[in-house]
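Entry: chain A
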Amino acid sequence: MLELDPIFDAISEWLASFLPPVVVTIVKGFGTAGVVLGVLSLFVLFFIWMERKVSAHMQQRLGPMRTGWHGALQTVADAVKLIQKEDLVPSDADRAVYFWAPVVCFAAALMAYLVIPFGEGLIVQDLNIGILYVIAITTFTVVSLLMAGWGSNNKWALLGGMRSAAQIVSYEVPLSMSLIGTIMIAESLSMITIVESQSGPFWNWFVFRQPIGFIVYFIAATAEANRTPFDIPEAEQELVAGFNVEYSGMKFAMFFLAEFINMFTISALAVTLFFGGWMAPFPFLDFIPSWIWFLAKAFTSVFVLMWFRWTYPRIRVDQLMGFAWKFLLPLAFLNIILTGIGIYIF
Partner candidate 1 sequence: MDSESLLNHINELHKDIIINSELITDVPTIEVKPEHWVEVCSSLKKDVKTNLHSISNYGAVDYREKLGGFQLVLTIFSHKHKHRVTVKTLVPAQGDEEPEIDTVTTVWLSADWFEREIIELFGVKFKGHPDPRHLMLDDDWDEGFPLRRGWTGTDFIVKPEM
Partner candidate 2 sequence: MMETKGLRTEEFMVNMGPQHPSTHGVCKLVLKMDGELVKEIQPHVGYLHRSIEKIAENRTYAQIVPFTDRIDYCASMNSNHAYVEAVERMAEVEVPERAQYLRVIMAELNRIASHLLWLATFTIDLGAVTPFLYAFREREEIMDMFEMTCGQRLTYNYMKIGGVNWDIPKEFVPKAKQFLKILPGKVDEYEDLLTNNPILLYRTKGIGVLSSEKAIEYSASGPSIRASGVRWDIRKAEPYAVYDKFDFNIPVRYNGDVWDRYKIRLDEMRESAKIVEQAIDGLPEGDIAKKVPMTWKPKEGEVFCRIEAPRGEMAYHIISDGTNKPYRVKIRTGSFCNLQLLPAIATNHLIADLVAIFGSLDIVLPEVDR
């Protein structure tokens, strides 16, 4: 089993021998953040490549083929290109807001990983309010998108920003509500506890006890991550590129990376809350490391998201709101009621 904590502990002990404790805490924090960032960057590189390949093969194309094996290094090449690109700022832009928007977006996307368990013991910090923290932190995206829309001083961008505000605020409600059933069964907000309460064979996973909750969560989370069919803030065909229409170079790349990180976040969260986290489907498969199980499940979920994206048209903005308030929210409440009844009976 891959355990990071002992390594970190050893390093911090060694550091504590000659540094004051405050500095040790800071260094430890940065170290952990660095590791998470590194791992996530690798994932994101892979996801971008995977998205391209999945979309290409669904459309009977080949996708990138030139750089590396089947274009595996294409994303790296793109990243290099984006870093080299001139960083344009519209002359009438609100410069500070324009500058900070991608940073906020990226940071908000990253911070969710503080509480996601990648495997048994592979967690940065097991907060006892884990779920609450994730929901709170992912909402920061809306601030960044609004900032981007406002700061660009472009009408299309502003429309995109406004759309994203409306969308994310609406979908936040059914998203939170859909998770309540899970919390009621697990009787905890901590991610570790929730995963552990799903131990055993795969029918113990919450997806079988909370099917409605899962469906509501998955739809709402797709909307939160601005993925098609809910990608109205970007809506290439309507708003050109929505909030990021004026962004170029590395700032654009940060939005882009944040989108993929968010996609992984919702997949990881779905796996943690509904698919038994790092648990193997059958106990006798436990010899396979837990993080492999986790990643396999999460990647499948990411694939499903991609599958949606390359199949469906985009929904219209008012229908999107209607769908959230008129359909998903009642469904989420129904789920809570049913769960309550279930808990009372069993």
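Selection criteria: all candidates are chains of the complex that A comes from, given by their letters.
Everything that follows uses one rule, which is that contacts are C-beta pairs under 8 Å (C-beta built on N, C-alpha and C of every residue); 3 or more make two chains touch, one makes a residue touch a chain; residues count from 1.
Small disclaimer: the values here were computed from a predicted structure and weren't measured.
The listed chains 1 or 2 are all part of this complex, yet only 2 touches chain A. Partner candidate 2 is touched in their complex by these residues of chain A: 55, 58-61, 155-156, 159, 162-163, 228-229, 231-232, 235-240, 310-319.
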